[in-house]
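Heads up, one of the protein chains got dropped from this complex, but the rest are sitting where they should.
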Amino acid sequence: MSATILAVDDSASMRQMVSFTLRHAGYSVVEAADGVEALAYARSNAVNLVLTDVNMPQMDGITLVRELRQLEAYKFVPMLVLTTEAGQDKKMQGKQAGATGWLVKPFDPKKLLATIAKVL
Amino acid sequence: MAIDPEMAEIVKVFFEESNEGLEVMESRLLNLDANADRETINTIFRAAHSIKGGAGTFGFMEISQFTHAVETLLDEMRNGTRAVTSDAVQVLLQAVDVMREMMGLAQADRPILCASADALTARLAEILSNEGAAPEAPGAAAPASRPAATPAALTPAALTPAALTPAALTPAALTPAADAPKAGESHWRISFKPHVSLFKTCNDPVRLFDQLQALGKLEVTAHIERLPPLGAFDPTECYLDWMLDLRGAAQKEQLTEVFDWVDANSSIQYELVAPAGGAPAGGAASIAAAAAPEPSTCAEPSTQTRPHAARERTSVPASVREAPAPAGAPARAASAQAAHKLGAESGSIRVATEKVDALINLVGELVITQSMLGRFSDEFDLQDLESLRRGLSQLARNTRELQESVLKIRMLPISFSFNRFPRLVHELSRKLGKKVELQLNGESTELDKIVLEKIGDPLVHLVRNSLDHGLETPEARLAAGKSETGTLELNASHEGGSIIIEVKDDGAGLNKTRILAKARERGLIAQDATLTDEQIYNLIFLPGFSTAEAVSDVSGRGVGMDVVRRNITDLGGHVQISSTPGQGSTIRIRLPLTLAILEGQMLRVGKETYVISLVSIIETVQPKREHIYSVAGQTELFKHRHEYLPIIRLHRMFDIEPDSLDVEKGLLVVAESDGRHVAILVDELLAQQQVVIKSLDTNFRQVPGLAGATIHGDGTVALILDVPSLIVKFLECAEHGVGLAA
Partner (left out) sequence: MSATLERPAANRRSEQYVSFTLGGEHYGADVTRVQEIKGFDSVTRVPYAPPFMLGVVNLRGAIVPVIDLRMRFGLKQVPYDSTTVIVVVRVAGHRGERIAGLVVDAVNEVHHIPAERIRPPPQLPGVGERTHVEGIADIDGRLVMLLDIETLVASSIAA
């Protein structure tokens, strides 16, 4: 049984890139274009890991993590936020909201897979 | 090395997205002023941020690095540490141009070397380091650090199958390589006291220990002092502390890396008990105890840290750059307009799903009609005749609807072309010191993709012309009793089978006297010729014409207008200009909605049928002897409304036997091309209908006088006349005194 990862990013190319990388490594991927979509999906579906960008319209990644943590099924699902180099404060905010950790953008695929391997 | 097709598609999406993002940035920036609301700035920021992130991920480092400064500037604006000044906005607009240019280079798979980028980077750095920062903002002095450049080896380009094998992704391989490990072992003692809420972020100490195990021999001692009594025990909280002894060639950075995610709310201390090469501080290393290191809690097998075995490996490429977009990328000098692609020139079209759905439905209906008609081929008796008729008319309707629907797929709204104008007008009016308000009407009017692409440049030229020569300076306008701000309108609408585009300004209008004088001076018209106002205004479309005293670099010398007209007529369209002195000018362009289909007039000469585009026909007349003149025994002229039109005897040009050689017995089709009027002699006019244009060039070659061919309902081929080349051929023949086909 392969793990399912929920990838959230408002940029289609980034989503597809992440999806491509993860799928080739054997994971199943569910894509969401923003926090609202992701949350709606999460309400009725479980995943093994959540990967979310921070800067998104409507609901940013940190709010998404906070909201997801409210869901019973997502209390103990690892969640990673994607921040940029300079986003130190985002890392802390993410943590406070309940994120497991972060990945710094731009990241290379190997790093992505390695990091995910660490938490799954 | 072949690019993984899926990867290439993803990069294409990135380019599309980024180009859209740049459009968003530009249009929002144009409206940005000191009172801008935070959400607008945020939107611009996010667009830049996405582009930067994507560029970095896909390996376009130059774009990523350039955009970083832009993003920083926008970030400061959005969090209030920097005021929104019009200078800053100008710089940002220029940055958008540069980004577009760089995207264009990237898309064309060329090196992203851009001189304007370097200049602008310097300017941005200047601004960021001291200008404009709100006084309270401290530390604005330090320019934002450069983003970490992803080393080439780690870009998606390096994503090879080997990189994804389980072996490559073992814990040992995953932990970052330290600098060349020092000889010998070091002994680190780490005291790890996490906050109770550690588990709430799904950080599992066991996994941390696994990672440490990859760095050396690990001995774990747990302290349970904080465990509360069973009644108060919450399994979701962490009450344990650990003492970790790690013996190996580990560096401090590797250790802190392991604890990176948890150190914010944990208390962690690192003690180098015995540096590498040194004897352990306290007695012999208890190798026995450390021999089989086991975490104190029941660990999941370490295979958990390996990702699930990859299945199908696609052979992923060395380079993620996609093959260059065909046809579109121009070799013109980088200018914002040049890089302002529709994205459509890449050879693909974005189609609204409704259009595709409509198409699918129509095909469905067609299939039904066809099967209904198919019944009749099996058995037919006269009673079925009525059903057959109905079936056939339904078939005709289905086919017509299907055809319209398919053509609609190639149609795009003219907003794609109009979109460049707010920026253009903004820049140009600034440069010329004029105040202009741009009004766009009918932006949703749709037209064929190719027509859309080709009308762009002519429109730009016409707009530039209006701004440069048509609209007056604010002072001149006031002096003339007009408002300071001039108006420039771009209007698009449908009319019959055409699209009408107007470029209208309320400027000074055209100067008849000057135009006439120039035309006479250049020998373009006879000294004593009398022309209507309209004819005078349309003189400006003649090659080599320009009344501007000083050649302004904005609209260039008089090479523009004739090229504009030629571009329009090449598309099968018309252009006309009208003007009222002191009040303004209007340029009216008529274009066919689609290039594949022609609204045609069928006509007959002898036994042959031809088609002529309805758009080229002014009118058809039955000539009277008294209106026909002969010149030098060769050329025949037809007097039509104050004009003398040459008569083109199609039968002579194409070597056909006509019904009669007598002009009076035939019909004269008055046609227009490039401002010239001619009268084409034919025997009879037949029906008007839409015809599908087929090229003669595919299997045969271009033929002078013909634009292509079409297929009649009966399967025979009819040739489509091309008025411009017909006139050219006619003049050639006339010159050589030859009236016959070669």
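By written order: A and B. Residues from 1 in each chain.
In the analysis below, contacts are C-beta pairs under 8 Å (C-beta built on N, C-alpha and C of every residue); 3 or more make two chains touch, one makes a residue touch a chain.
All values derive from a computational prediction rather than experimental measurement.
For the omitted chain, the shown partners it touches in the full complex are B. Of the options B:G442, B:G470 or B:G705, the residue whose C-beta touches the omitted chain is B:G705. In the full complex, the hidden chain is touched by subunit B at residues 608, 653-656, 694-701, 703-706, 709, 711, 715-719, 741-742.
Here is the rule we go by: only the chains that are shown with their structure count from here on.
Subunit A and subunit B have Cα centroids lying 30 Å from one another.
Those residues of subunit A whose C-beta lies close enough to touch subunit B in the complex are 2-3, 10-14, 16-17, 20-21, 24-27, 55-57, 69, 75-79, 84-86, 92, 95, 98-102, 104-111, 113-114, 116-120. The part of subunit B that touches subunit A in the complex is made up of residues 6-7, 9-11, 13-14, 17, 43, 46, 49-50, 52-54, 56-58, 64, 144-145, 147-148, 150, 154-156, 158-159, 163-164, 168-169, 174, 199-203, 207, 211, 236, 260-261, 264-265, 304-314, 316.
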